[in-house]
Structure formats: C-alpha cells, structure tokens
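Removed from the display is one protein chain of the complex; every other protein chain stays in position.
Then we have chain A:
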Amino acid sequence: MTSSVSKGCFVFKPSVKKRRKTPTVEDYFTHGSEDTENSKLRFRNCQTLWDQMKADTELLQDELNRKILDSLLAFIRKNVSTFQRGTDDWASRMRAHEIPTAALVLGVNVPDHDMTFQSLSDQLQQSVTPFVVSVQATECAALNHMIQRVLERLMGTTVSVDDEEEPERCSTNVNQKRVHCSLITLCNWYKTVTKIAASGTPGKKRTSVGKDMQQHPPIVVIFKDLEAFNPRVLQDFILICSRYVEQLPLMFVFGIATSPSTIQHMLPHSVSSLLGIELFQSLSCTQHLASIIDKVILTYQFPFKPSGKVLQVLVSIFLYHDFSVRNFIKGLQLALLEHFHSQPLSVLCCKKEEALVHATELSPRDVERLQQLPSFMRYVEEQGPQEQVELLTSDDHVKEVCQKLLKDLHKYHKNYYPILRCLHVLTASLPKYPLGKQIRELHICCLEKNVWENEEYASAMQLLRMMAKDELTSALQKCAEILKHGKAKKMRAALLQLDNLLAKFEQPDDVAAAENVAGEDLTSQGKGRQKKTDLFQLQKTLLEMKKSRRTKKMSHFEILRDQALEFIDSLVRSHLAPPESQPLYEVCYYSSSAVLRRHLNATPRTSIQTALSNPYHYLKNENLRAEDGTVSNAAPDICIVYKLHLECGRLINLYDWLEAYATVVSAAEGKDPDSADFGKVDELKHARFIQAVSELEFLGFIKSTKQKTDHVSRLTWGGC
C-alpha cells in the first residue's frame, strides 16, 4: 500500500473500530467516582429531571411570548393586506410611503432576546411570509455590508439552485457580487419569485403560505439590537428602502433594549417620517422570572430543590447583575448538576416511586453515608434506645426507615407549597410588605428558619387582624382556590375547614350573634397577642380599638376573623417548617451556595491577585507556604516582582526594582548575604526580571509611561 516510488507522507486514519470513543457527558460525570453504578444512576436521574425542567420552562416561555408575538403577527398581517389592497383605501393610500415598523421593546437583558426573535421569525415564516431576515449590529458596520447581509439571507435561503440568481457570497466572482449588491437586484429577484409563485409553480415553501399571502408576501427585516447599530448606516438603509417601498412590501421590526425614545435619538425626522412605527412592549423580565420560579421551584413536581442560600445567589445575580432569565435557568441547571454530582445520595432524588425502589437497592456504602447525614443522625437521636441500636446496626432496617422518611419528605413538599401560596396571598397585599412582595422572598424566608418566629411574621399577623371583611374574605377565597389543587389528605381537610369558615363569614351578623359567647375566650387571646406590635401607627389604632372594646363586645365578624387567622397560623406552624427539620432533606436540597457563586459570578481580578500574592493557594507547593502578607522568596518570579511593585508609588523606577528583585532572588539561591556578588545582577536574573515585568504588563498591572525615563506607571491602587 505504501510501496510508492516517490517518497512521501502517508496518512493512516485509524479504522472505525479502533478509534477511541470520545468521552460522553456521562463519562465526565462518572469520572473519578468510586461507585460507577451509583453515579450512572445519578446521571440518568439528573438528565431526566433536567429534560423535564427544560421542557417545562420552554413551554412557559413560549406561553409568555405568545401574547406579544400574536399582536406582532397581527400587525404584520394587517399591513400585508393593506399592501395588497393597493390604493383602494384612502387611509392606506395616505400612508403608502411609510414603511410599517414594529418597535419591539424587550428589556435590557439582550441575551434573552435571541429566543424571542427566533420564535418570531419561525412563526412569521410559518404563517405569513417566507422572506424574513434578521440582522445584527455587529455584521452591519457599513451600509454595503448591511445590504449584502439582507440580500444574502433573503435570496440565499429561498432561491433554489436552478435559479439564475446566485447567492451573493461567491467571493470568486467579485464583479458579479458588486453588480448585485443593491436593492434593485432585490426588486428584480422579488418580482421573479412572486411571479413564479403566482403562476403556480409548485414551490416547496410557498405551499405552506396562506392563499391570500401568495401574491405579495412581505419582506420582514428584523433589527435585533437597534441600539448597537451605527445610526448613519441605519438612516441610509431606511432612506434607500423607502425609495423601493412601492415595489417591495418591506417591513421592519426593531428590537429595542432600552426605551422607544431611542428611535428618536437615532433617527432624524427626515428618516423617521418614512416609518409608520407601532409599539409593542414585552413582559418585564422580573415578571418573567417570577413565573419561571413559580413553575420550576415552587412545585413539588420536581424533587430537586435549591436551598434558600442557593436560590438567593441565583436571584441576586439576576437582580443585581444581568436581568437575564436565561442565565437564571443556566444557573439552576448548574446547581442541579452539582447536586447530582457531589451528593452520592441524590440517587434518591427522583419521583417517589422510583426513589422507593432505589432506597431498597442502596449499597452498604450508601447506607453508611445515609447514616452519617446530619438530619438522619438527628432523627436517630429522637428515637427510643432500642430503635437507635437497630438504626445503627441493621442495614435492612435503615432501608425501611429510609423509605418511610422519603414518603414523609414527599408529603412535606405536597403540603408546603400550597400553604406557602396561601400565606403569600394573605400577606402580599399588606402595607409595607412585611413578608415580601414576591412569593420567592417568602419562600427563602421559610427555607431559612421557622417563619413564625420572625418579627415580620408577627407584624403581618397583626396587620391581618385588622383587615376589613371584604378584603379578608376575598383573600381567604383565593386560599381556598389554591388548596383545591392540593392533593394531600391534610390539604383537603384544611380546605374543608376553610370553606366552613368562609360560610360563616357569609352569615349575616345578627343570625350568628348567638354564637358570640363561644368566641369570648378567643377575644382575650387576641388581645394578648396584639401587644407585641412595634409599628407606631399600629399601636395607635390598637389603642383606639382597645378603647372601643372596653365599651362594646367584639362583633361576630371580629371573632370569626380571629378564628380564621388562628387557623391559618396553625397551618403555617404545622407545614411551613424549614426543610432542615426534615430527615433526609439533604437528598433533595442543594445547599453549597459558595460553589455556585464561584462558578457563576467569577472574580478574575481577585483570582489573579490571590495567585500573585499567595502562590501556595493554587500551586499547593509546601515550599511556598508563607504567613499572611509575605511571599516566600522561592516563589515564581512574577510573584516576587508583583510583591515588590506593591511597595512602590504610582511611578516605578525600573532599576531600583531590578536591584530589589536581584536581592530577593539571591537570598532564595542560598547565597551568603555578605559575599561580594550577593544581589548582583547577572544576565540570567536580568532576563528573568524582564520576563516577569512584561508578564505583569500583560496582566494590566503596569504600563510604560513617557512621563519619566526608565519608569513604568502602576495601574492599580492600594497595596501593602
């Protein structure tokens, strides 16, 4: 095979069988764990769970986008029909010179927009027109690039190969490209394409387009990020397009991140008067986030739960940094992956039935892990001595108990979320939002500790005790609505009780007057609790209330109100305990927020500074271990140079720096401090120094300056 006369190189591709398998995600996941079976199982758990979560969030996002997309589509369709009707209609004739433009305000989280635009162009292509182009600012630095992009995408995607028109990207035939790169080409192309469609040639894409659209499907140009476009280019493009508006049914969609007034900032009147702009406002991203959290986190459907701290990290990244729902979901995915990767017992983190099966199949090693869980140990301590021995010695018994505990955990979740929602419904409308405006705040609060021990909870309860009848009943009715969806037995019982209470609220006062006596003892209780409050206004009203109480007895409504709140309070106390109180909660809850923060909110500068000032942190070399603030003289050159530069002012004399460096390095070499060549600069040291300094320059700590010869300037402040 290689017996060729001439000399040469021969490439032997490995045969397919021999080729080493590229590691899959699963391999990465299981890599380094001693128990492959277990980790494979965990990986599968993780995958199924994530797939489900992803599908759910995508569905939700589609739903959220639907409204704005529908109105956009309606707008475009309407304009298509006016174009086709031609100049019959007076109003549309008067507007014939305007290019219909939809200004789509999407919010500042630019990375999230891609998805919206994708579904917009998909839907447009499905139902309105095959001619949809999206352009981004980065690809349109100059006018000709922009026109080229638009032409390329329009004609390249829909023109079949046997057409005379060639896609524009051919770089070999520059002449032809130049000839075609104008809107005249587009006009001609459009005419031929629509003619073909009209004459009934079986087009692949056109068959899907509705009948009335066949004549003149509009050309929709989507500007994804309007702010980033060069205003000059955009203006010229619009001017050119407006010259062809009679021949080409053009339409624009502007994706706006900030506010619609950007259009006025970017386009002068002479240009904006060519556009008929209509405004579309999308859902705010905070609402979007709230619905995602509602769907994915505040549900017992998914066994995986982020702990309060983790959730806080994710939410704060969202609120403080990026407003990006996509990043939030990615962060959640990371938490999920980390949980399944780092917690061997997460095999039990799946659907109830599967979890019970997995519990019976636990390996001895896993049982040992289970016994070491803090929550399980707490549980053991609460048991009688006989049971304790059993739990510590018998694996089978542990498995049995484990199943029971898992069932309990599922029950806990089933009760937790409806009650959480009820509490939120009741407290969300209170003045100053003592328990948070958003349900996620309440949720985090409940995850951290016993919510009823919070001062805010007490004050919320106080405020609730002063609610008017109609407000309270409507809130309670909402609660009943929520509880209806609960499937657990306890929830049904609670619903029954609540319905009873509501029915009593409906009774007219005088009918129930007889029952008043029964409520007497409750009244005194209520008084006792009311004293705790700290709000000034509250105190005032309470004082007034007390005064009035002295004179007259509590009304029927007041007694009922107290009863209702008593009931709610008991529900909260029995079901909203933090998950830490539940045995085996570690199986479902991911709590290492620090890991998550390190991954999601990276601090490159801190890392560099740590590496430079404390090389041991990354290198783990015992020689480099040093006390705080000092650097061992055996450290890498750049660390020594960095340390020395911290001692300097804004301008650093290079020669002094070199001298100091040479001294340190000489000490590291173990030279005698008294010898003549101690600290002497030889070529090697010089070279090492220069390298270290240029590395520092590359990292952005210093730069050369013209202010003083042989000096460099520092770019960081602070130091030693």
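In this section, a residue touches a chain if its C-beta (ideal position, glycine included) is under 8 Å from a C-beta of that chain, and two chains touch if they have at least 3 such contacts; residues count from 1.
Here is the rule we use: contacts and distances are computed from a predicted model.
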Among "NADH dehydrogenase [ubiquinone] 1 alpha subcomplex subunit 1", "Mediator of RNA polymerase II transcription subunit 20", "Origin recognition complex subunit 5" or "Cytochrome b-c1 complex subunit 2, mitochondrial", go ahead and choose the protein name stored in UniProt for the chain not displayed.
"Origin recognition complex subunit 5"
Looking beyond the chains shown, say which of A:Phe29, A:Tyr190, A:Phe323 or A:Tyr585 touches the absent one.
A:Phe323
Missing-chain contact, candidates A:Cys46, A:Leu124 or A:Ile147, resolves to A:Ile147
With the full complex in mind, choose from A:Val25, A:Ala141, A:Ile184 or A:Leu496 the residue touching the hidden chain.
A:Ile184
Specify the residue from the set A:Leu279, A:Leu543 or A:Ala687 that touches the hidden chain.
A:Leu279
Using the touch definition from the top, which of A:Thr393, A:Gln537 or A:Thr606 touches the missing chain?
A:Thr606
Absent chain, residues of chain A that touch it
90-91, 93-95, 98, 100-101, 103, 105, 107-108, 110, 142-144, 147, 174-175, 178-179, 181-184, 225, 227-228, 236, 239-240, 243, 257-265, 269-270, 272-273, 275-279, 281, 284-286, 317-323, 601-606, 700, 703, 715, 717
